[in-house]
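Worksheet: one structure, shown below.
With one protein chain removed, the remaining protein chains of the complex are shown where they sit.
Chain lettering (A, B and C) follows the sequence in which the chains are written, and residue indices restart at 1 in each chain.
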Amino acid sequence: MIVVLKNKVEEEQKRQLIEWLEGQGVRTHLSEGEFSTIIGLVGDTSAIDMPLIESMSIVESVKRISDPFKRCNRKFHPDDTIVDAAGIKIGKGNFCVMAGPCSVESEEQITGIAESVKASGALMLRGGAFKPRTSPYDFQGMGGEGLELLRKAREKTGLPIVSECMGVSDLALFEDVDIIQVGARNMQNFELLKALGKVKNPILLKRGLANTLKEFLMSAEYIMAGGNENVILCERGIRTFDDYTRNTLDLAAVSMLRELTHLPIVVDPSHATGIARLVPPMALAATAAGADGLIIEVHNDPVHALSDGAQSLTPEQFADLMVRINKVREVVA
Amino acid sequence: MIVVLKNKVEEEQKRQLIEWLEGQGVRTHLSEGEFSTIIGLVGDTSAIDMPLIESMSIVESVKRISDPFKRCNRKFHPDDTIVDAAGIKIGKGNFCVMAGPCSVESEEQITGIAESVKASGALMLRGGAFKPRTSPYDFQGMGGEGLELLRKAREKTGLPIVSECMGVSDLALFEDVDIIQVGARNMQNFELLKALGKVKNPILLKRGLANTLKEFLMSAEYIMAGGNENVILCERGIRTFDDYTRNTLDLAAVSMLRELTHLPIVVDPSHATGIARLVPPMALAATAAGADGLIIEVHNDPVHALSDGAQSLTPEQFADLMVRINKVREVVA
Amino acid sequence: MIVVLKNKVEEEQKRQLIEWLEGQGVRTHLSEGEFSTIIGLVGDTSAIDMPLIESMSIVESVKRISDPFKRCNRKFHPDDTIVDAAGIKIGKGNFCVMAGPCSVESEEQITGIAESVKASGALMLRGGAFKPRTSPYDFQGMGGEGLELLRKAREKTGLPIVSECMGVSDLALFEDVDIIQVGARNMQNFELLKALGKVKNPILLKRGLANTLKEFLMSAEYIMAGGNENVILCERGIRTFDDYTRNTLDLAAVSMLRELTHLPIVVDPSHATGIARLVPPMALAATAAGADGLIIEVHNDPVHALSDGAQSLTPEQFADLMVRINKVREVVA
Partner (left out) sequence: MIVVLKNKVEEEQKRQLIEWLEGQGVRTHLSEGEFSTIIGLVGDTSAIDMPLIESMSIVESVKRISDPFKRCNRKFHPDDTIVDAAGIKIGKGNFCVMAGPCSVESEEQITGIAESVKASGALMLRGGAFKPRTSPYDFQGMGGEGLELLRKAREKTGLPIVSECMGVSDLALFEDVDIIQVGARNMQNFELLKALGKVKNPILLKRGLANTLKEFLMSAEYIMAGGNENVILCERGIRTFDDYTRNTLDLAAVSMLRELTHLPIVVDPSHATGIARLVPPMALAATAAGADGLIIEVHNDPVHALSDGAQSLTPEQFADLMVRINKVREVVA
């Protein structure tokens, strides 16, 4: 960390600041230039309160020069992490497509879709049992019963399952869920993140609607700091001002996260766009950008889906898309 | 709700769509123009899946013409709501300043600040016991012990207390907290919102960093739908692209929310700007804009505060600000 | 256009509004429901002032149901437009990569890069002669002399040239420039757009940093309304809150624009990310998403480039990228 002082600071004030900084457990290194004086902080600066120092009257600005995330940081862990979910590997060249309906609706529905997406090459089954909805009056998911139907579909098809957990109250129900998903609106639900640090299941962490990559990685860090290192990051679109698409898919984030972290990175083109017609081009683009996987909504009857039917592919559209995804994979892998 | 069809739709397709719409429990009203055909939906459209209809091949666009929020909607409840927190009234001309430190640190600290802000005219004491922090390595608050110290400060000064609850696990500890605060990052933590619908305490709901006013109201609606109608809305800055201030305080939101809802609206200039020097002008601006109250960080020793010292006023600065706030109140009230 | 009235509007007020609307040159169609009254406007509503109607006391809301853009609208021109720039075709399956340095610096530089990118498969040469710079103290480009050097490079290699015009004062210098580029910051410089409607050169119009797709298309419409129908749209990243990348490349915009307009759409991965390492993955992603072309910065000596060296590829990196772009093209074309 670098503290830049204002011009013409008195020696006494400078001395007091340095003393205070060293009292915070870091060593300092003074560098006096013609136009500016800079104090470099060496040691563990993660607990230093940057805005506070910035607010001091003799301080011009404060710059952090090291990342506040450690466990997920590629600098300290150069090799790609492979997450293993019930035998399915994700990351370091292991590409994984997860597919299924937004919401689990019935045994026939979820099993039928599972068989269909498996036949097209999906390696995992996704399905929502607990649904985060903006309105209290919207369908909230089948809950524990939905998880039960997912287990039946898993039994029948062999596909491991991924499903969203909305809070600590329900966490006990997810013990044998192969990947637990954290929704975008819960990315900074710290109570939930801490609890997920204590479980053994791999976690699929979705980026929040307006969160920076640094915040995204800090939320992964919360889970890892608790002891669970099996975290998969998921870019699913951020909020901007345009109203033609639901969100703005930020594919450069995939490439940038690749540099910053060793964790696997998947992309959700369905929620990112909210429009089924845009899912195939964005799935192909994400594959070309080097994502480690995709999570795609597929429904056998989108027009009658209980939620988010507008962004679901039919099984036929999904099968066709998988063929093209595999071709792009061959080019970029 | 209005469904606009594409040009040159076949009669049979039109008939099928109308039949399907009526199957969703609404009545339809067809209006055929020279250039466009419009189907108006009459009745309860809150459960209609707009994006799904929008995705149908014969549909050009769908527009919602009524608000999805009901209990907090001024249309159905024209009079301003007054929230009563331990005898302190907020709303409908009752202006309330809540002040105190970001984090509770010790009995001396919280009681000292409480006495000081009371003397300056604050009507409630704020203080964080459970702290949402972006990093797992940052100070997370004193927890239950912090709440205990808030109670002691309340006993000593008579000021009712407001403190943030971060999740359902801790909710039992907040039974006698006079106002329970929901932080911006939890605005769409639906598990927590549902639980808060079942308690008796008034709720101070902060707007999320990138949430629309509609989503903000829908989150209030979650709490109210559960049975707790004592909700206070709090604008605390949204995320934009500028990096000089932490967030962008959206004061027009205060005026717009005033039209949309009957709930009281307060403003947090401390978190909105993140810079103590900007708190007084923004507090005065919020007052002039017609807010029902303010929540302001005050610390007796900002330089040693364990969190967010940079945005805290000293008791002297707060006292000075209160004098000016009261003068602005006289002009606009 | 649809005007939704408030509940309980008096007949006389309703009559006056309808009379006033018809005075604006449109026909009206009244639809009275149980809970709402809707007036549909039929005819040319492009001159109707929506916010004004919205502000009237008896009006609940106003919704536009037809697009305000006409000449660039796919509805009125279903076939893809092919823009021909000195024999190079762009659009409707004609894929075009434009490459070259951010700024023209010398004859050796621009000719050397031109030969190199041509050998790798670029079909046009890009190069900045007039440079928009945030700071008045930064290098502003070589001006007319730079254009002269571009012409020499064109003569030597046969590559048509594309270069940015910053304002009407310089427009006369661009008469034989094969494509005239409009920069993002000038997307709504209406004086310039009107002038470009009167020239014969094809225009490459870049999307502004915070402009919606509708505004983007309206700016294309300005040029087309003046008589110049040869417009190419260019997505180059929008501004969001993250600070790791310079902008956020919005690739879903490519797919959405494809539906809305018949004009060709190219992508600029260099300005979108500002980081050379991210250019290849984003170029591949844009190709996979179905763009009609790419505009990529290439410099033989990025470390000594006078502007934007950080985002330039070396000729070797560009050659390698072109091989992969062509493979992705084979898959998605």
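Quick notes on this one:
FYI, a contact is a pair of C-beta atoms (placed from the backbone, for glycine too) under 8 Å apart; a residue touches a chain by one contact, two chains touch by 3 or more.
Just so it is clear, the structure is predicted and the values come from calculations on it, not from any experiment.
Across the entire complex, the residue among B:Ala47, B:Ala119 or B:Met256 in touch with the chain not shown is B:Met256.
Checked against the full complex, the candidates A:His29, A:Lys92, A:Lys152 or A:Lys198 give a single residue touching the omitted chain, namely A:His29. Residue A:Ser66 is the one among A:Gln16, A:Ser66 or A:Ser106 that touches the chain missing from this view.
Summary of contacts with the chain left out: across B:Ile48, B:Leu284, B:Val298 or B:Leu313, the touching residue is B:Leu284.
Where chain B meets the chain that is not shown, the touching residues are 210, 212-214, 238, 240-245, 248-256, 259-260, 272-273, 277-278, 281-282, 284-290, 324, 327-328, 331-332. Mapped onto chain A, contacts with the missing chain fall at residues 2, 4, 27, 29, 31, 33-36, 38, 40, 42-43, 60-61, 63, 65-66, 75, 239-241, 243.
On the side of chain C, the interface with the absent chain consists of residues 20, 46-47, 49, 51-56, 68-69, 132-139, 166-170, 185-186, 188-192, 194, 209-210, 215, 218, 221-222, 225-226, 239, 246, 274-277, 302-303, 305, 307-311, using the contact rule stated above.
Operating definition for what follows: only the chains that are shown with their structure count from here on.
Averaging C-alpha coordinates per chain and comparing to chain C, the farthest chain turns out to be B.
Separation between the centroids of chain A and chain B, computed from CA atoms only, is 26 Å. Measuring from the averaged C-alpha position of chain B to that of chain C gives a distance of 38 Å. Those residues of chain A in touch with two or more other chains are numbered 210, 277.
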